[in-house]
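All protein chains but one are shown at their positions in the complex.
All chains are identified by letter, namely A, B and C, in their written order; residue positions are counted from 1 within each chain.
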Amino acid sequence: MIVVLKDNPNQKQLDNLVQWLKSMNIDIHFSQGKNTTILGLIGDTSIVDIDLISALDIVESVKRITEPYKNANRKFHPQDTVVDVNGVKVGGGNFQIIAGPCSVESLDQICSVAESVKASGAGMLRGGAFKPRTSPYAFQGMRDKGIDLLLEAKKATGLPIVSEIMDLSQMPLFEEVDVIQVGARNMQNFELLKELGKTTKPILLKRGLSSTLQELLMSAEYIMAGGNGRVILCERGIRTFETTTRNTLDLSAVPLLKTMTHLPIVVDPSHATGLSKLVKPMAMAAVACGADGLLIEVHNDPIHALCDGQQSLTPEAFTDLVKSVQNILPFAFHGAH
Amino acid sequence: MIVVLKDNPNQKQLDNLVQWLKSMNIDIHFSQGKNTTILGLIGDTSIVDIDLISALDIVESVKRITEPYKNANRKFHPQDTVVDVNGVKVGGGNFQIIAGPCSVESLDQICSVAESVKASGAGMLRGGAFKPRTSPYAFQGMRDKGIDLLLEAKKATGLPIVSEIMDLSQMPLFEEVDVIQVGARNMQNFELLKELGKTTKPILLKRGLSSTLQELLMSAEYIMAGGNGRVILCERGIRTFETTTRNTLDLSAVPLLKTMTHLPIVVDPSHATGLSKLVKPMAMAAVACGADGLLIEVHNDPIHALCDGQQSLTPEAFTDLVKSVQNILPFAFHGAH
Amino acid sequence: MIVVLKDNPNQKQLDNLVQWLKSMNIDIHFSQGKNTTILGLIGDTSIVDIDLISALDIVESVKRITEPYKNANRKFHPQDTVVDVNGVKVGGGNFQIIAGPCSVESLDQICSVAESVKASGAGMLRGGAFKPRTSPYAFQGMRDKGIDLLLEAKKATGLPIVSEIMDLSQMPLFEEVDVIQVGARNMQNFELLKELGKTTKPILLKRGLSSTLQELLMSAEYIMAGGNGRVILCERGIRTFETTTRNTLDLSAVPLLKTMTHLPIVVDPSHATGLSKLVKPMAMAAVACGADGLLIEVHNDPIHALCDGQQSLTPEAFTDLVKSVQNILPFAFHGAH
Partner (left out) sequence: MIVVLKDNPNQKQLDNLVQWLKSMNIDIHFSQGKNTTILGLIGDTSIVDIDLISALDIVESVKRITEPYKNANRKFHPQDTVVDVNGVKVGGGNFQIIAGPCSVESLDQICSVAESVKASGAGMLRGGAFKPRTSPYAFQGMRDKGIDLLLEAKKATGLPIVSEIMDLSQMPLFEEVDVIQVGARNMQNFELLKELGKTTKPILLKRGLSSTLQELLMSAEYIMAGGNGRVILCERGIRTFETTTRNTLDLSAVPLLKTMTHLPIVVDPSHATGLSKLVKPMAMAAVACGADGLLIEVHNDPIHALCDGQQSLTPEAFTDLVKSVQNILPFAFHGAH
C-alpha cells in the first residue's frame, strides 16, 4: 500500500499514523521527494482500512499494491481449484453444464427436465425453490416443497442439485442440496456468507448486478475465511445503460478472473441476456474464452413457465446448445496465468 | 398493460393466453390494426408477470400502463404519509435530520456525538452496530453490544435511534430500536423485507446501488404488503462510471419519487459522495429540491473513526451544515403532485 | 407506435394531435378502454418524433412498435450485407481480421507490421494517423504524413487500409484510404456521418462509449440515408462501473445486432479491454458468437509504442491469436434471424 502525503504534513498527525500502522505490524518505508512524501506500507496490508487512511487530513491519496483478498488469490495458490460435487468436478480443466428450470413447479416437471438435460449432457441439475422476485405479488417459489421435489429428481437421475438460498434461516432445508447458490442480490449479504463459510458445501456465488470483480472476490473471501474453500464463481451479467438485453454479460471477466483467482468460473447466459435467442451464442462465447462451466435455464414447456420464461430453452434447443459448445470446447482458451 | 402480438399469431396460443388472463380476473380489450393486434389488459395487473407474457411465442412486446406497486402508489393515496417516530415526525412537511457516527465505538463516543448533534438540531440519532463491510478482515461493528450503547445514548438524550439490520436473525435485538434501517445491499433481501412487513416499526429503506426508482418502490411494497406502512425511503447514491465520488447522488429521485409515492424521502449525502467536503453542499441541494430529511454522518474524532471516516463531519461542521440547511428550508420545493 | 392517453383527455388537444399525425400520412387506430384510450399509429412512423408526442399534456406514454431505422433494418433487407473492400469481403460468411498499430510512427514501423500481419493472415491493415487523445499534451498522431505512410504500406503489401477520420475537413486526405473509420467519440458527429453518406467508401462505424445498439443503428442510418450502404459496425466496449478493464466488451451485441440488422459486425477486443492479456480470449469469444471480423492492435515493439501500448500484441502473439481464432471459426454461431 502506498500513501501519498500532502505538502507539509502536520508532524503530530504523521506520528499518530505511523504508530497506528506499526501497531498492526506494518513496516513503513519512507521516501522523501522535493514536495511529496510517500509512505510504502509493507506487511499484511489486507487488514488496513484504506478508507480510514484516505480520511486523514495529512493524506493526499492511497493506493493498494497488493490485493485485499488472500484465500481467493491466485498468487498464493497458483493451481486451479477443482470443486468436486459428489464426483462431478468443476474447474482445473473439468467443464460442467448445470441445467434446469428457473422454478421447480411439480414433480413431473422437475423430473422430466432432469431426465432430459441429463440425456443431453448436463452434469448437474439446477432449480429454484426460493425465488427472489422484484414484486411481492409475483410467484415466490414452492419453497421447502420445491427442495423436496429437487431431491426426488436427484434420486431419480443421480444428478447433483444446485439451488438458491435466500436467507440463512433456510440453511437446514439445504442439508441434502449439493451446491448452495448465492444469488446476485445476496452477493453482499455478509451474514449469509459468513454462515456458508462454516459449512463444507460447495457454494455457487453469483456476481452482483453492480459488483466489481474485486468485490466478487471479497465475497468469496468471506466464505473462504470461514474455512470453506469450495467456491464456484458465476458471471451473470452486470447492470449498464443498455436495456436491449436484461443485463450486460461481461465475458472479459472470465479470463480476467482466471488471472486473479484459482477458483472455477461458470457463466449464466440465460439470466444475463434475458433473451432465449442469445443463450446459445453467448454460451459458445463463454466457453471459447475459458469458462469452466455454464448455467442454463431449460424448461419442458416455456409457455407455462411460472417465471423468467423469456430466457428459457426447450430441451431440444438445449441439446443443440450442448453440441455447439462441445465443438468449441477442445479449442477453448486456456489462460497463461 | 398493453400486449402487442406478432403478425398472424397462433390462434390456439392466443386462446390459451386469453383464458389464463381471464382466470386472473383480467378483462381483455382487443384492438385489431392492419398488421398488428393489440390487447389492452384491464383490472389488477399488478399480479400479472410481465416476463411471463413477454416470453410467449405470439407476443412482440408488453408495456405496463399502471405501476406494479399499489400500497406505495400516490395515485391511490394522494396525501403525504407522515411517519411518527416517538413524536418525531418525518414527511408531509415535517423535516428531520438524522445524525450520528458510522459505527458505534464506545459509550463515551456515542453519547458525546448524540448530545452534540441534538444540540445542533438533529431529530434522531443514527449509529451502526452491524456493519456491512466489503472485506471480511475489516471491522464488522460492535454488534449486540453496539445496540446496547445506542440505547444508552437514547436514554441519555431522548433522541429516537436508527440502526441497520443485516439479517432477520437479528430482529430480537432491534426491539427497542426506533427505526430499523435496511441498507443498500439488502434492499432486495426479500425475506428480510417480508419479516419487517409483519412488524409495526418504522423502516428506513435505502436505495440499492444499482436499483431503479421502481425497484425501490417495489421493495417498499414488500414491507407495506405485509401490513407495515411506516416506510421512509432514502436516496444514497447509485453506482455509475464516475469514480471521483464514491457513488453518484441522484437528487432528481427526490422530486420524482414525490410524484410516484406518498412516502417520505430522505437523502444521505455522506455515503453518496464519500467525501466530507461535499456533504454540506449536497445536503443543501437535497433540501432545496424537497427532501423530507437528511442522514448525516458525524464523528467526534474523524481521525480515529473505525470506518468511513472520509465522509464524516466534525460536530462543528455539522452545526454549520444545519444552519445552512435551515436557511434554505423555507424556500424549498414543494411538489405539485 | 402506440400512444396511451391520460384519463379524460382535452378534446381540442386530441383533435390537434390527430390532425398533425394525419398531416404526416399516419393512420390512427383508436381503441377505447374503460379508463384508457390507446391510439395505434400506422404508417411510416420513423418520421414521428417520439419525444414530441410524449411532451403533450394529454399523453401518458408512447411506445414504438417498429424500429426507427429502415435502411439498416434486417426486416426490410433479410440477406446479410457483404462489404467488398478491393476484393476483401466482410460479412455474409466472410470473416476478416484487420490488424495494425495504434499509431503510424514511421515508414519502417508500418511496413514491418504490415508485412508481419499479412503473413499471419490479416486481411486489412489498420493504423492511426489522426489520434483522438484525451489530453492536448499527448501525441496527436502523424496526421497527413501518417496517411502517406499507410499508403506506402498498402503499396508494399497489397493490404487495403483502414484509418480513422476525426473531422470532415480531413476528407480529401482519405481519398485513397480504403475504409474510413469513425471512432467511438464521433459516432454521433452527425455532420460527419452525413458527409460520409455522400461517398461510396466503406465506413467502419464504432459504437460510442455510452451508445445503445439502437443509437448505433441510427448512426448507421445517417450514413445509409445519404446513399452509402457500405457500413461495417464495430463493437468496442461500453463504459460501465467496472474499471478493471478499460471498457466492458458487450459481446451479446454481436448476435443481437445480427437479428436487428443485415450489416456486418466486427469486434475490437484491444480497445475494449485495454489489456493485452485479454485480447486473445476475447477475440476467440467474439468469433464463437458470430462476429464477422476482428480489429486487433499489433505493434512491432510494444515498449516504444507511442500510445495505447498496454493493449498491443507483438507479431508473435498475433500469429498465435489468428491460429486460435481459426480453430474456432468453423464451429462459430450462425444466427437464426
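The criterion applied here is as follows: contacts are C-beta pairs under 8 Å (C-beta built on N, C-alpha and C of every residue); 3 or more make two chains touch, one makes a residue touch a chain.
It should be emphasised that the depicted structure is a prediction, and the values quoted were computed from it without experimental measurement.
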**Fill in**
Of the candidates B:L21, B:L278 or B:L295, the residue in contact with the absent chain is B:L278
**Asked** For the full complex, which residue in C:V85, C:M166, C:L233 or C:L251 touches the chain that was left out?
**Response** C:M166
**Prompt:** Of the listed residues A:K118, A:R133, A:K206 or A:R239, which contacts the missing chain in the full complex?
**Reply:** A:R239
**Request:** Spell out, residue by residue, where the missing chain touches subunit A.
**Result:** 2, 4, 27, 29, 31, 33-36, 38, 40, 42, 60-61, 63, 65, 239-241, 243
**Fill in**
Even though one chain is not shown, subunit B touches it at residues 210, 212-214, 238, 240-245, 248-252, 254-256, 259, 272-273, 275, 277-278, 280-282, 284-290, 324, 327-328, 331-333, 335-336
**Request:** With the missing chain put back, which residues of subunit C would touch it? List them for me.
**Result:** 13, 16, 46-47, 49, 51-52, 54-57, 68, 130, 132-140, 166-170, 185-186, 188-194, 209-210, 215, 218, 221-222, 225-226, 239, 276, 302-303, 305-312
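Operating definition for what follows: only the chains that are shown with their structure count from here on.
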**Complete:** Max Cα-centre separation from subunit B goes to chain C
**Asked** Between subunit A and subunit C, what is the gap in Å from one C-alpha centre to the other?
**Response** 32
**Asked** Do you know which subunit B residues sit against two or more other chains?
**Response** 239
